[in-house]
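Please read through the structure below; I'll follow up with questions.
Here the complex is missing a single protein chain, while all its other protein chains stay put.
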Amino acid sequence: MKLSFSVNGTPRTLDLDPRVTLLDALREHLQLTGSKKGCDHGQCGACTVIVGGRRINACLSLAMMHEGDEITTVEGLSGEGLSVLQQAFIEHDGFQCGYCTPGQLCSAQAMLDEVAEGWPSHVTEDLNAPAQLTQAELAERMSGNLCRCSCYPGINAAILQAAGTKAADPA
Amino acid sequence: MRPFDYSRAADADTACTAACAPDAAFIAGGTNLIDLMKLEVLAPSALIDIGHLGLDQIEEQGDDLRIGATLTNAELAADHRVRRRWPVLSRALLAGASGQLRNKATTGGNLLQRTRCPYFYDTDTACNKRNPGTGCSAIGGEQRNHAILGTSEDCIALHASDMAVALRALDAKVEVRTAGGSQRRIDLADLYRLPGDTPHIETCLAPGDLITAVHLPAARGDRQQYRKVRDRASYAFALVSVAAVVGMKNGRIDHIALAFGGLGTLPWRDPDIEALLTGEVPRTALFERAADTLMRDAEPQDGTAFKVALGKRVLKAVLTEVTA
Partner (left out) sequence: MSVEMKIDGPEQAQGDQTGAQAVLGYAADRPEGGLKVTGAAPYAAEPCPANMAHGFLVRAPGLGKVRLTNLEVVQGMAGVLTVLRDDRMIRNAAQGTSEGAPVQGVDQAEYVGQPIALVVAESFEQARHAALALRVDTAGDDLVVNPQDAVAADDDIDETAQGDLESAFASSAHRIDQTYTTPSLISAAMEPHAALAEWDGDKLVLRASLQMLKYSRTEIADCVGIAPEDVRVLAPYVGGGFGSKLGICAEAVAAALAARQLGRPVRVVQHRRQVFEVNTRRSETTQRIRLCADMNGQLTGIGHQALVSNLPGEDFAEPVLQATHFAYAAPNRLLRREVLRLHRPAAGSVRAPGEAVGVTAFEIAMDELACAAGIDPVALRLRNIPRNDPESGLPFSSHRLAECLTDGSRRFGWSKRPTAPRQQREGEWWIGTGMAAAFRVNSMMEAEARVVLSAQGVRVETDMTDIGTASYAILGQIAAERLGHPLSRTEVILGDTDLPPSSGSGGSFGAASTGTAVWLACEELRRMLAGRMGCDAADLTLKDGYALCDNRRRAIADLLDGASVTGHGRVQPGEAGDKVRQATTGAHFAEVAVSDMTGEVRVRRLAGTYAAGRILNPRTARSQCHGGMTWGIGMALTEALIHDRRDGHVVNRDFEAFHLPVNADVPDLDVAFVEDRDDWLGPLRAKGLGELSICGAAAAVINAVHHACGVRVRDLPATPDRVLEGLV
């Protein structure tokens, strides 16, 4: 089946088996292997990409469902140089093996937008108050991205720094 | 994943007609359907994408709310009206899944999500829900996230939704469009069926029936709470959850609705508990009786025995807090 969408600002047209997921379309058909396949079932977050401004698990979406969509992958997070968030991940050692990292980055990027829009989370005390990016809020909102190397402290410090909320000691 | 035909429905009529074909299925968010299709637990021959039918709106209808079936769980949880007037629904949604999944999963899809019984997911094992008549591997096998209420000899699979638990406590109704173009509205309570000896039939929906919206009546109580107990702090299904919607008057419980997750083969609600509590002054002994009532017909297995005590404790704690 024919499919057209935009990835990182570039229009792309593909002819795919309808079974191909968005993740496999990116990895296998567009050679954008930054998005990772950790579980292929929406249980780890390594495949997180941003579609229409919202983070989703690319493994649990068929490519065909994204006709006309605008997709951002980790390859699209940086411009001329690394983004503030990417740089902060390096400074705070927000990764070890690096396999979950693209998903963490895409997730964090879109999560910050959710906070900016005032979306509440499970740990938000007052559903009707403006959202704050506390440590507990951050941890809850990033819990859809597993990291077995367990870089959560570094990841959180990096996100907080990038969000301009708080700079933590990198070492 | 078996090969299938994919089509993006242009309108609801076409979608419902197409879905009457054998083995056809609607797909909206797809977070559970694709998961199951990859393992060939489900193998539809045709997928009808209903993601672009404009069913993703929220409308106010007087004091009520009409929630489009393809609105994402994230958008629904963040809606200001829901947060203000039906906070138990926001809370339940936010206690489920992950930020990514909530951005994809939809209202209708959440209601129709399948159980996470590991044997249902494992096509190398017997499962009456997946393959009617083959037996239940969970009974006599490993249980944890299984039901203790509404079970049968053929199935102890748990209904996994958090959202549906809150919607049951809120007396939500489901709007269904049939292949013939007619509309009907059914109580959420009537949408689900107990497993009995046909655990593979989970709802009263017929082929071609499309959930188009959820109707949310004005909440009858301003005290609302959703408490979820799980094995880790986030991103896990409920061991037990309780949704409570309570109105107090002169120190007495004027109205109360309680629904339970993690316990039942469907989002559980027990009118006897509510009858017991209504009109009463909140007190510990009363809550003990409510808890005993909840569990009077519980049929736990070895692996789910803990849910009796846990369910009672969570109910008592929620009642204590919400009536205080």
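Just so it is clear, A and B label the chains in written order, and each chain counts residues from 1 on its own.
FYI, a contact is a pair of C-beta atoms (placed from the backbone, for glycine too) under 8 Å apart; a residue touches a chain by one contact, two chains touch by 3 or more.
Model, not experiment: these values are computed from the prediction.
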### Message
For the chain left out of this view, which of B:A10, B:I201 or B:A233 touches it?
### Response
B:A233
#### Entry: Selected residue (touches chain absent from view) among B:E40, B:D272 or B:D292
B:E40
### Query
For chain B, which residues reach the chain that was dropped from this view?
1-3, 38-40, 116, 118-119, 121-124, 137, 140-142, 144-145, 229-237, 239-240, 306, 309-310, 313-314, 317
### Query
Residues of chain A in contact with the chain that isn't shown?
17, 19-20, 24, 27-28, 31-41, 43-44, 46, 73-75, 77-78, 82, 86, 89-91, 93, 95-102, 105, 123, 135-136, 138-140, 142-156, 170-171
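The definition used in the following text is that only the chains that are shown with their structure count from here on.
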### Task
Provide the C-alpha centroid distance between chain A and chain B, rounded to the nearest whole angstrom.
28
### Summary
Residue set of chain A touching chain B in the complex reads 1, 17-19, 21, 40-42, 45, 48, 54-57, 60-62, 64-65, 67, 107, 110-111, 114, 117-122, 124, 127-128, 139-145
### Message
Please output the residues of chain B touching chain A within their complex, sorted ascending.
### Response
1, 3-6, 8, 27, 30-31, 34-35, 38, 47, 49, 51, 72, 74, 77-78, 80, 83-84, 87, 90-91, 94-95, 97-101, 103-104, 233-235
